[in-house]
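Structure first, commentary second.
Only one protein chain is missing; all other protein chains are in place.
Labels A and B are assigned to the chains in the order they are written; within every chain, residues are numbered from 1.
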Amino acid sequence: MKPYSFVDGSEPGAQGVRDLALRALELRGGAKSERFPDQRLIGVFLNPSLRTRTSLECAVYDLGMHPILLSPGADAWKMEHRPGVVMDGDCPEHLADAIPVLAEYGDVLAVRAFAGLRDAEEDRSDPVLAAFLKYSPIPVINLESALWHPLQGLADAATWVSHLGEDLRGTPITLTWAPHPKALPAAVPNQVALTAALMGANLTIAHPEGFDLDPLILNRCANVATENGGSVRVVHDQREGIRGARVVVAKSWSGFSGYGRRDEEAEHRARLGDWTVTASQMKMSENAGFMHCLPVRRNVVVADEVIDGPNSWTTETAGLRRWTAMALLERMLAARGENPWNA
Amino acid sequence: MKPYSFVDGSEPGAQGVRDLALRALELRGGAKSERFPDQRLIGVFLNPSLRTRTSLECAVYDLGMHPILLSPGADAWKMEHRPGVVMDGDCPEHLADAIPVLAEYGDVLAVRAFAGLRDAEEDRSDPVLAAFLKYSPIPVINLESALWHPLQGLADAATWVSHLGEDLRGTPITLTWAPHPKALPAAVPNQVALTAALMGANLTIAHPEGFDLDPLILNRCANVATENGGSVRVVHDQREGIRGARVVVAKSWSGFSGYGRRDEEAEHRARLGDWTVTASQMKMSENAGFMHCLPVRRNVVVADEVIDGPNSWTTETAGLRRWTAMALLERMLAARGENPWNA
Partner (left out) sequence: MKPYSFVDGSEPGAQGVRDLALRALELRGGAKSERFPDQRLIGVFLNPSLRTRTSLECAVYDLGMHPILLSPGADAWKMEHRPGVVMDGDCPEHLADAIPVLAEYGDVLAVRAFAGLRDAEEDRSDPVLAAFLKYSPIPVINLESALWHPLQGLADAATWVSHLGEDLRGTPITLTWAPHPKALPAAVPNQVALTAALMGANLTIAHPEGFDLDPLILNRCANVATENGGSVRVVHDQREGIRGARVVVAKSWSGFSGYGRRDEEAEHRARLGDWTVTASQMKMSENAGFMHCLPVRRNVVVADEVIDGPNSWTTETAGLRRWTAMALLERMLAARGENPWNA
């Protein structure tokens, strides 16, 4: 039997995500949780982390558990994921060997492995995360993979519920692309789209031509939105996208069609400075809350006046990372190997 | 209301520092302390650390708390501190965003951020530490900044009290510059000076011409010394400086007037090998204890015969780092948000 993992954040279902968001808000308010002494979470960070690592460690301690967290470089090295390969290259170890061993040492595994941004099909297969799911006999939590960042999605959902109420059907939420000096993965925008779709929101994605998300993922999100009473649309004009929104989520990402021509994309990106989210753009919205997953490049992605303004929810969302991670772990551990999403 | 932080070690006042030193010696002797379960210290190391990190983690565990410690590179990246800057350069994140988030995850923040040694006015503003003080709603402990190393100062004070008694007024203590292959920040010598001044010692600072400390800091230390019954003088002859001392603290540092001409200083430094502290120099003292904050370059800063001799207090001081950190945290946490220095 495969363990119950948390991969793209849709596993609990729409009601389950709402329940976790509500539970996170309860925990933030001081609610007590069950404690799981001597249970251990092993987190493997193949990329750097500040908030995810710290909020997770926090949640683990708050549940009476022990964290074992491996940092990139010193504790966790480059891992091979391709089956059958002759390993005479860079990688000293195969995930086929590392993962079952780590599973012997703990009760929950968690892994961060970003997109490589070199090969579209490889990133689409989310290879490192897929290897964890394939080889692990214990539950796996995705700490941001090539495609998804579901703990961020839970914190986003909890922020929305906190400000806009539990029933988010039809709520106008805008995800807008923003400038950035570097090409970045699409895990966060993918996750915003899927979480908004699960909540039944009316999601608008605004991005310049050429900065498209993966059409397979967009299509899935549109279907999920429809099932939950919402919708997804894409526009290429930022002001049009923000008009009427109750929430504006900003993020930079690299276009799905830009794989293999990053130089061209970089030149294009350099001419898109007017996509920085400023007060002027935010005025198009219905007094929307401003969100960004952090870290954020100030005055590139978003102007100080917005992120420091009264409608900025960024610190609150980041703070909720602690409580949503705790709500998730509490649910997963309390299930004791059974399906945690049926509770 | 601003939280009560520990920045340059003067916050508890002269009597408060003595009390913490005495408490540290009690704890070393086996005294029990209150425990603070589920309280969390978050330590952000933007520079490497051996003793500070380890002794702090030790103190945190001894108080029943949980540590979350972020290491440079993997867990804690280069942070912007300048307000209003367009962040299109090296730094992916601004302290204005990171600090309030970390404060959501813990009860005390601690940060290490060394001097850059490039720009005197920037270092003088202690910019990263200042940002923590500006943006944190919870208490901040300085784990060595551009200007100060107050946990080292507490351990120095506890060492002096242990060997020379509680009343250090008028005690001749010498801080001597020493050779080193690299230019180094002045946080440690600044701290020795301020701590000695608080204790009312008669401090002599011996350094070669050109290796001056910041005159603003020296002036402050002279005033603090006077208030507490002590004095500060500067000499440029090491033997004269050590004559009659009960304590010799060695440390290399880069001259305050040397900002902007490091190459010239390096040539100068290379000709100052006779400032290595040897048994011959120590004979000028009154059977003084030898101190260094560690790590130390043996036979460059100090000869083996001195640091391995019976009057070397280096291991003892480093050991006291554990107990002084514990005494400090105990005091801060027991105050529960009130002024911990009025107890």
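What to note about this one:
One rule holds for everything that comes next: contacts are C-beta pairs under 8 Å (C-beta built on N, C-alpha and C of every residue); 3 or more make two chains touch, one makes a residue touch a chain.
For clarity, every value in this text was computed on a predicted model and none was experimentally measured.
Checked against the full complex, the candidates B:L22, B:V86, B:V300 or B:A335 give a single residue touching the omitted chain, namely B:V300. The chain that is not drawn here is touched, among residues A:L25, A:L56, A:A98 or A:L194, by A:A98. Within the entire complex, the positions of subunit B that touch the omitted partner chain are 45, 48-51, 53-55, 57-58, 61-62, 71-74, 181, 294-300, 304, 307-308, 314-315, 318-319, 322. Against the chain not shown here, subunit A presents residues 38, 40, 42, 66, 68, 70-71, 73-77, 80, 83-89, 92-94, 96-98, 100-102, 104-106.
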